[in-house]
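Report on the structure given below.
Complex shown without one protein chain; remaining protein chains in place.
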Amino acid sequence: MATLTNTRKVRIEWGDCDPMGIVFFPRYLAMFDDCTAYLFERALGITKFRMMQVYDFAGFPLVDVRARFLLPSRFGDDVEIESSVAEFRRASFVVQHRLRKAHELAVECSETRVWIRRHPDDRNEMQSQPVPLEVKERFGVA
Amino acid sequence: MATLTNTRKVRIEWGDCDPMGIVFFPRYLAMFDDCTAYLFERALGITKFRMMQVYDFAGFPLVDVRARFLLPSRFGDDVEIESSVAEFRRASFVVQHRLRKAHELAVECSETRVWIRRHPDDRNEMQSQPVPLEVKERFGVA
Amino acid sequence: MATLTNTRKVRIEWGDCDPMGIVFFPRYLAMFDDCTAYLFERALGITKFRMMQVYDFAGFPLVDVRARFLLPSRFGDDVEIESSVAEFRRASFVVQHRLRKAHELAVECSETRVWIRRHPDDRNEMQSQPVPLEVKERFGVA
Partner (left out) sequence: MATLTNTRKVRIEWGDCDPMGIVFFPRYLAMFDDCTAYLFERALGITKFRMMQVYDFAGFPLVDVRARFLLPSRFGDDVEIESSVAEFRRASFVVQHRLRKAHELAVECSETRVWIRRHPDDRNEMQSQPVPLEVKERFGVA
């Protein structure tokens, strides 16, 4: 089981918030998407942009996402997002995010993503493929 | 069980899409949020904006969301989103969205939302409260 | 001078609005970007996605944008956006958008865009090039 964790401080911005003054929930999911990229950057030592040049990799689109919203956040709040890979499967993996506000759990999210590459015969077609062993090793997975 | 359904045609726009050319998934959730508002507009005959004036209502924030992404969509695609309330609970309800591309199910989403009003003693505080009976009746729920 | 005009009705959504309850201004610019795509779709009879397949075309990124905000819009408002090409230059063109709310001018925007193609020797490099004559003709420009 992977135990590598990345933590990011994020300021909730005016433009993240809706007419109730709280985060418009799709914005949380965009923040979590950023956090997944940062988690891999931390594990591999390169940005997602470089990953696309170094690995046979075109992205890790979602196949499933689930989030629970426990406490609202408003603009001006400083929150902390802790991200880790909960599980590597054959060609997919599960990322977990926990967003805390003043140490209280405010949002919990679980993303199932697929490792994708461009089809060698047609660059416009995508296909899933096993997460490279080297990538899993960087996460401490045997 | 509520059976009122609202269907909306949506064009996937350039700005909805990521560097892979497919919808950046938080954008789907923003589309579904719009669709929930349209569903209530259809049921009640008034916009969400008017609902805030007519009912003791400040919004219906999410407490839980789950989505499955079965097929990607790209800019220029015309998709159809079918939305309905799957269940009314005491102070919450579940909305289901099905996004189809050329009649094939592409995304499925389930939102659990809470009916919220401003606290009578402090307009900055929100509190959940039972969905008004009149609202449920408009959805065909006894 | 091009005179072809496209008009679109747009509903202002909850997620377009900020804690003041009015449109978060970058959302207007995303709407205008959509409208530019619709304007070309109207002129050429094909979507922006198809344009990329039919023409030697990779997009029309902005080099300059200017907008004036005269009246605020709030969620639930139905507005109308009228778009046209004000001028074709050598490798660029100027699009004008006028957003009206109940027939009153609310936002005015002018975008200068460059016609871009992928470099024939390096698909990752972009280069500007003259707008195809056929495209200009469809806009009624000699």
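For the reader, a short list of remarks on this structure follows.
We just call them A, B and C in the order they show up, numbering each chain from 1.
Keep in mind that, in the parts below, a residue touches a chain if its C-beta (ideal position, glycine included) is under 8 Å from a C-beta of that chain, and two chains touch if they have at least 3 such contacts.
Just so it is clear, the structure is predicted and the values come from calculations on it, not from any experiment.
Touching the chain that is not shown, out of B:Asp18, B:Glu104 or B:Glu125: B:Asp18 (per the contact rule at the top). Screening A:Glu13, A:Asp56, A:Glu104 or A:Glu137 for touch with the missing chain picks out A:Glu13. Across the interface with the omitted chain, chain A contributes residues 11, 13-15, 30, 33-34, 37, 47-50, 59, 74-77.
Contact between chain B and the absent chain runs through residues 14-15, 17-21, 24, 26, 74-75. Contact between chain C and the unshown chain involves residues 18-20, 22, 24-27, 29-30, 33, 58-59, 61-70, 72, 116, 126.
Heads up, the rule we're going with is that only the chains that are shown with their structure count from here on.
Judged by shared residue numbers over all numbers used at their interface, chain A and chain C contact each other through mostly the same positions, with over half in common. With rounding to the nearest 5, the Cα superposition of chain A on chain B corresponds to a rotation angle of 180 degrees. Per-chain Cα centroids separate chain A from chain B by 24 Å.
Note: centroid distance chain A to chain C, computed from Cα atoms, is 32 Å. With touch defined as above, residues shared between interfaces to two or more other chains in chain A number as follows: 18-20, 24, 26.
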